[in-house]
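One protein chain is absent from this view; the other protein chains keep their places.
The letters A, B and C name the chains in turn, as written, and every chain counts its residues from 1.
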């Protein structure tokens, strides 16, 4: 691993080209907005990638030099090639790359394959969300207050079809009577995964300072560990030790 | 769900046809041996299925009337069709069918897809294994002693590439200096999954009474719950409640 | 363990003697109301116990013949003797007695000692609560719908000072913007513990059929397991096995 955390922010990047409401909030794309605030950290170097880039944005030379991959996708999950999903899975399971699934990435192919889930949930109109920090000792919650309010965010609600998270850090309250496990982690193979709910394309959540703090914390948490051995070498035959 | 638990024992069923050492121990096949002891329970009705049966043993009319599916595979994982894996996954995630992965099923397509894992591990020669019961309050451990010995079992060893189990019930000690999470559960979608290590094709573990007790317990534990609602209806839009 | 589940419902039983609002809802006491609906189950035999009974309601002959103990306390936690707390702890840890902590029992001495927690939380006025069933495959959620509404319940809110539960089954949404882990389990020693939030003394929640179903399910889930060995025999010296 290089000195700096090598971050790649992947975005479907279609809404912002075709919908005025999305472009107005994210003129440089959602990935551009996320990349902009992450780039302010001297311990990170950030690249942007999009579905319509060559190699769907993640040819080997990029994927294999990525320490933490952030993923935002929504309407075009099906276009992501299975062979790319498989390369991402290996990179997480075997090499320990971090993966941060944002908002509608709950339904993305990589998230579902990595975690083992349909990712189904209930969803509804944009409304007030209050995010509760219920595990303040977790590194991803560093500096995050007890709760904060997002005045407008898309409703995502339980029952959320995910395995039990390894850590349940944030819980969302919604004006219309719903709750959601808004920020949760999963350990898979050598890698670390964080799912975080805010970020509908027509809501300004990625401009919220607390949301930015959480995503920044998550990048640092998700970077590959200082492994003492090759975590997943396949399935070798081994001789007696004792 | 019918009154009885509808159990299907699926077996690759190749070793027992071609290897004398396996046939000597399991003349009716591994599935035959497992089916025989399960059938003694009045609350279960048991069917056998094999890779070389029509529809790879699990056409819709069988799979969709199975409450708990046991899976033993080893050398021919790759022959199992992806379309069958997907049907099994839906049946577990959406309908709550139980799935019991036996021995080398750690590398089977359904186990890996269901759980989200490579299933890699270390392996070695047959040797003495001592199985420790470390969660005696779990239903799968009912009536199981503190420890029991398998005089000859294939070495499967850590690091086992699985997500954190929902319950870690049995831990294996091996003569050659290795340890293994020998009996572990995973909750995925609506369904329950149990992985249990013993059962190499040339070892008589499925004739061991404690192993039989554990598998019997696991079938009862893994049967579909009495769901109060349709667990995974997809991702519907929902109106305000409050 | 006897054929029937031997249930003891313990209640502080002071509010109902001194406050008209509580007595109006629970004329036979909260324990009386809970005992009444549990007694309808042919697999349970139910006794009532109260703080002001001899031996604080739980002399050895009662405690040691109890399979599942339900506990409701509120204003007089401090009066419960430490020696009783220690006997309850042993009965749970060593013998596997179930313990169901109701509502303000989050602050009771036995709950805090058993689980390892301060049990602190935020609280507020009575208001509408919507309870979400997020783990429908759990036995305690059997037959429970996706969500149900309690028109009036006391606010209990995150951050709830508890260790990570072994299962997080119910999540509460509150009208005033708060969320709470409303139904959670803990495994401790040989025993099973369930905490369930509803049940303020001036709210009729124990008359709600879904609440009754959940508590009934919890009693069945929490009964002592069919242990294959003496779970906690102290710390004996042991000779070589292998």
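As a convention for this text, a contact is a pair of C-beta atoms (placed from the backbone, for glycine too) under 8 Å apart; a residue touches a chain by one contact, two chains touch by 3 or more.
Keep in mind that what you see is a predicted model, and the values were worked out from it rather than measured.
The residue touching the chain not shown here, chosen from B:104, B:133, B:185 or B:216, is B:133. Of the listed positions C:48, C:88 or C:157, the one in contact with the omitted chain in the full complex is C:157. From the options C:69, C:102 or C:121, the residue with contact to the chain not on display is C:121.
One chain of the complex is left out; on chain A, the residues touching it are 96, 128, 130, 133, 135-139, 141-147, 149, 173, 175, 187, 190-192, 225-229, 231, 241-242. Contact between chain C and the unshown chain involves residues 93-94, 107, 113-118, 120-125, 155, 157, 159, 161, 163-164, 166, 175-178, 186-189, 231-242. With the whole complex as reference, residues 130, 132-134, 136, 146, 158-160, 164, 168, 171-174, 177-179, 181 of chain B touch the missing chain.
In the analysis below, only the chains that are shown with their structure count from here on.
One inter-chain figure worth recording: chain A and chain B are separated by 32 Å, centre to centre, where each centre is the mean of the chain's CA atoms. Of all residues in chain C, those touching 2 or more other chains are 130, 133, 136, 146, 173, listed in ascending order.
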